[in-house]
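All protein chains of the complex are present and in place, except for one that has been dropped.
In this document, chain identifiers A, B and C correspond to the written order of the chains, with residue numbering beginning at 1 in each.
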Amino acid sequence: MANSRFEYVKSYERDDSLLPGTYIVVRIDGRGFHRLSKRYEFTKPNDLRALELMNESAASVMNQISDIVLAYGDSDEYSFVFKRSTQFFGRRECKLVSTVCSVFTACYVYSWSKHFACALESDMLPSFDSRAVLYPSSKELRDYLSWRQADCHINNLYNTTFWALVLKKGLSEKDANKALEGTFSSDKNELLFSEFGINYNNEPEIFRKGTVLVKTQPVQSIENTMSERQKARATHKNAKIEIEQLHCDIIGNDFWEERAYILE
Amino acid sequence: MANSRFEYVKSYERDDSLLPGTYIVVRIDGRGFHRLSKRYEFTKPNDLRALELMNESAASVMNQISDIVLAYGDSDEYSFVFKRSTQFFGRRECKLVSTVCSVFTACYVYSWSKHFACALESDMLPSFDSRAVLYPSSKELRDYLSWRQADCHINNLYNTTFWALVLKKGLSEKDANKALEGTFSSDKNELLFSEFGINYNNEPEIFRKGTVLVKTQPVQSIENTMSERQKARATHKNAKIEIEQLHCDIIGNDFWEERAYILE
Amino acid sequence: MANSRFEYVKSYERDDSLLPGTYIVVRIDGRGFHRLSKRYEFTKPNDLRALELMNESAASVMNQISDIVLAYGDSDEYSFVFKRSTQFFGRRECKLVSTVCSVFTACYVYSWSKHFACALESDMLPSFDSRAVLYPSSKELRDYLSWRQADCHINNLYNTTFWALVLKKGLSEKDANKALEGTFSSDKNELLFSEFGINYNNEPEIFRKGTVLVKTQPVQSIENTMSERQKARATHKNAKIEIEQLHCDIIGNDFWEERAYILE
Partner (left out) sequence: MANSRFEYVKSYERDDSLLPGTYIVVRIDGRGFHRLSKRYEFTKPNDLRALELMNESAASVMNQISDIVLAYGDSDEYSFVFKRSTQFFGRRECKLVSTVCSVFTACYVYSWSKHFACALESDMLPSFDSRAVLYPSSKELRDYLSWRQADCHINNLYNTTFWALVLKKGLSEKDANKALEGTFSSDKNELLFSEFGINYNNEPEIFRKGTVLVKTQPVQSIENTMSERQKARATHKNAKIEIEQLHCDIIGNDFWEERAYILE
């Protein structure tokens, strides 16, 4: 059978390779996780099992794609940063975006049972979508990550207060929502402390700061800087690389000054 | 914490919505399935369990995304055709490509154990990549699907002959390769028949034609055309839609004339 | 001098070739023609010299780029339709858009003195910008052209009434504007007739319909359809092709049925 008379349709594929010399960020987001978190009874405001499953899935992406130098995640989203010079998949947008998303999904579904006692049900499997964004300089890349971490903080402070009102004070979700309308961060901090004895700053860092995954430097150089590192970390190992898991501030300069190698 | 000073980074996201009035095809491809099929010992030249897992995963994509009107798959690839007027995700390329890929992957990993006795291993999970292509007219769309089905035929005839030489005649893979160099379809048909008593045309249609998934019309109209349909089919059901699974020719006109509604 | 160490910068050029199998429309628009028409004292509401200069420039574009099958223009804009299968410049968007715009501009500046007694001044030379839009089917392409011709009609009816109020009735531009606020087409037709004795339908077709440029068929086939053609036309000739200039309706079917060859 001659395939050649149909082969012209291949010419309809467009070249979607991304501008060289820029940082590629691929961000995945959970699809319908509001509904999904209800079905599988995620604890509120944060479900540690779910976060750890996200982190494990993100680490598996980093393990498989060596040009990813950093990942940052919180809630049901994760951002993956490719090094500026990456030629992975010829920088083709769809390939990058779909591969990251698929590898993440595969690990999330596969490892679910390690973290959750309840089984996944076929009519509500977790899935994600993803997109790519380019940042020309390290300044813009850092601002992107700061944006996501600030967003994590804002959402977590809100959710912590909201669920305290619902779960501890017995308000309806509607009333809790109303109670928080127009409040500032300081109001929520105050409310948490005065009504529930919660000092927000003592909440776990994984909730307040999200999770940062970085690849460690070659062993020698790592040892030298070992003492400067934050304590809250775990390590995913494989033959080739070591991934460090942190829950630290990435808005300020400290994190970056200690790891200048990340942005080359 | 003020998020506003970082929010400008959102302006770096590009609008990737696809040209209206065109058929969107999203094609997923297995990543490293050569290695994966060895690890999990897929039967050669075709593993029916693997094909059925592909088909089930494709059906779950069609169930979740109502604007997909047809899917065609063989081996480790699947093409999903969106109706021309779809506004799903605002036709945004990355959203479409990543969502299809993620939903497919989730089902593939989740349903693996239904089809395979051996368990998946964490260091080799299946994953896929995907891309989108636009076809302006039904002529080009049909030629695209013909291209994939012709490709399925060419590969399957080759693989059937190759593995007969290896498994039945005891040739090394290298020698089998050599034996087939420069041969035409007719040579392979002849070789299969004379050496192995295999009439290629009697091989299962799912191997020779691949799999077509279509959404059936409203029940009444279906009944009227029931008798005209090919026998080889299975039906995936859910509350809303019914998906018909076929292994028929989609290069000729018959398939399309019976289902004019597919291309509107 | 080694050029090779800089040549990597070429890899930053993106492939901007436009989807095959679609009609490419390149539309040019005058830049700052409001100010320019004041400086060079264009007659109001329409300046025939300016329109003829536009038409001559458009014809020169069609003469140089053989894959343009139709052009439509009015006021300070012109749309050029490439045949669906064009491979001109490999369908590269920037090449197409800039070339059409430059050839048009060159002719406009060069031929100015043929149409206007006053000379161009170096601090206000005419210039244009342009864009490309794709239409997948002839239905959408015709709707695009209908959109532009309907727009021509709406603007011309407004301008005809507006300038009658200003030039014949002595209203200020501000008062004329106010007088027309919220009026319908029928109101303007009525106003033109009752106050100024103008039957809008008797206004010149070049003002009401704009200008259509089409390439004529090979001579034999032309002769057969000669009698059916509209009278209002002029012919630009060169060695290879003949361009017909019309001021007819292109919203209805007649124009297209007589010239089925245009859309292939």
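For this structure, a couple of remarks:
Quick note on the criterion: a contact is a pair of C-beta atoms (placed from the backbone, for glycine too) under 8 Å apart; a residue touches a chain by one contact, two chains touch by 3 or more.
The structure displayed is predicted, hence computed values, not measured ones.
Residue in contact with the omitted chain (choice from C:S37, C:T86 or C:T105): C:T105.
Within the set A:I68, A:L134, A:L165 or A:L191, the residue that contacts the chain not displayed is A:L134.
Within the whole complex, the absent chain has one touching residue among C:A50, C:I68 or C:V97, and that is C:V97. Here one chain is not drawn; of C:S17, C:S146 or C:T216, the residue touching it is C:S146. Touching residues on subunit C toward the chain that is not drawn are 1-3, 6-10, 12-14, 16, 28, 31, 60, 89, 93-95, 97-99, 101-111, 120, 122, 125-135, 140, 143-144, 146-147, 150-151, 153-154, 185. Where subunit B meets the missing chain, the touching residues are 11-12, 14-15, 17, 19-21. On the side of subunit A, touch with the chain left out of the figure occurs at residues 19, 21-22, 134-137, 140.
The rule is short, and it goes like this: only the chains that are shown with their structure count from here on.
Taken as a graph of touching chains, this assembly is complete, with every chain in contact with every other. Summary of the copy comparison: rotating subunit A onto subunit B for the best CA superposition needs 180 degrees, to the nearest 5. At the interface between subunit B and subunit C, over half of the residue numbers appear on both sides, which makes the contact a same-residue one. In terms of their C-alpha centroids, the spacing between subunit A and subunit B amounts to 31 Å.
In terms of their C-alpha centroids, the spacing between subunit B and subunit C amounts to 47 Å. The multi-chain contact residues of subunit A, meaning those touching 2 or more other chains, are 12, 14.
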